[in-house]
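Worksheet: the structure to be examined is printed underneath.
What follows is chain A.
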Amino acid sequence: MNFDVRLVLEVIGMLLYATFMGFIFMGIERKAMARIQRRVGPPIYQPIIDTLKLLGKKESISHGFIYDFGPIFALGASITALLFLPLANFQLFSSNADLIVVAYLLEVPMLGIMLGAMSSGNPYSALGVQRGLLTMVAMQLPYGLAIIAIVQHFGTFKLGEIVALQQVHGWSILVPALLLAMIVFDIVFQAMIGLEPFDIITAPAEISMGPMLEYGGKQAAILFTQHAVQLFAETAFFAILFLGGASNLLELLIKQIAVLFIAIFVASIYPRFTIDQAAKFFWKWPTIIGIIAVLLTV
Partner candidate 1 sequence: MSEKKNDDFISYELQEFKLFEPLFRWARKKSLWIVAFCTGCGGIEMPPLATARYDFERFGIMPNPAPRMGDLFLITGYVTPKTLKRIIITYELMQDPKYIMIHGSCPINGGVYWDSYNVVKQFDKYLPVDVAIAGCMPRAEAVMDGIMEIMRKIEDGTADSWKRYRENYEYYRKNQDELFGEGWREKEARRWLAWI
Partner candidate 2 sequence: MIEISAYYFGAIALIMIGLYAVLVKKNLLKMLVGLSIMETGVNLLLISIGYINGKSAPILSEGIGPKQAVDPIPQALVLTAIVIGVATTAMALSAAIILYEKYGTLNIEEIRRLRG
Partner candidate 3 sequence: MNGQYASLLIAIPLISAFFVPVIKAASKKAVMPFLVLVTAAQTAAAAWVFNEVYTTGKPIIVMAGAWRPPVGINLYIGHFAALFVFIVAAVSFLLSIYNFKTIKIEPIDKYAMLFLLLMLGATGMIATGDIFNLFVFMEITSITAYALTAYNKTGEAAEASMKYMILGGIGSSFFLIGIAIVYGSLGTLNMAQIAQLAGSMNATAAQAGLALLIFGLAVEAELFPLNAWAPDAYQAAPHPVTVMFSAFVVKAGLYAAARLLYIMQSVGSWHSVLKLVVIMATLTVLVAEFSALRQRNVKRMIAYSSISQVGFIALALALGTQAGVDAGVFHMVNHAIVKALLFIAVGYVAVELGGAEMENFRGLGRRMPITAFSITIGSLAVIGIPMFNVFWSKLRIILATVDVGYTWAAALVLIASVVEAVYYLRLLHVIWFEGSGERITESAALGAIMLLLVALVIVIGVYPDYVWNLAQKAGADIFNVAQYIKNVPLMGVGA
């Protein structure tokens, strides 16, 4: 790799932008939820304040090296996933990796969080880990099917090419099979960003935030940042795969927010599944729809 000043600047800029927008997305989430519940809700930049406050805690504890390393690794992996996405007119590193790599990178942060949570030794955290992994097991099949449908339809793994093809032939969701895939992906998306009805992982009222329970101060701040970056990356991923990508950041932003709003609406209506219900659900309808989608695209 040649050292490329422009690329470095782009990366830094994109990181700042994505983190900021990710926080804003989290704010939108809270705000929209509040509005749906007829509340005023916090200011839209509230997550930034929260993160700053957490970072500004004067005390910090640790349960060992891995406890600290987990969140750092998670944030690192989220950043990595982000940088391998073609974000509007910024290609960044996306020519170096393709759909499968990104799909994997988007899951890696989970492992970081799990590592940290497990090393804290708190049983609630462990329960959270268990639920997180089981959710992942449950959702991975329909998720995979949706991705397969996309790849089979476009015949390429390169995200850049997928976007380009959509620019030419219209958005993916205009294709019936991919519309089905999109429905599947949207259901899975709910679990990916940890919203109801699949917020089984954190389940605040049951297992006190699950994996995050033992985190406070700077580690929690890192986790919040990670969540912001991850949220940005995942919405962008959705937009790239199904909504035709974007030619500039604004278009991308609009699409991301659209995706986000669907998720928020769904989340504010449904109560939480138990974990075995979630597994059974994912292996029933989304899988069936996913199978139809992939068979249509063979």
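Please note the rule applied: a contact is a pair of C-beta atoms (placed from the backbone, for glycine too) under 8 Å apart; a residue touches a chain by one contact, two chains touch by 3 or more; residues count from 1.
The set was built so that all candidates are chains of the complex that A comes from, given by their letters.
What you see is a predicted model, and the numbers here were worked out from it, not measured in a lab.
Enquirer: Which numbered candidate, 1, 2 or 3, lies in contact with chain A within the complex?
Expert: My answer, from the options 1, 2 or 3, is 1.
Enquirer: Looking at the complex, which residues from chain A come into contact with candidate 1?
Expert: 30, 34, 37-43, 46, 49-50, 52-61, 204-205, 208-209, 212-217, 220
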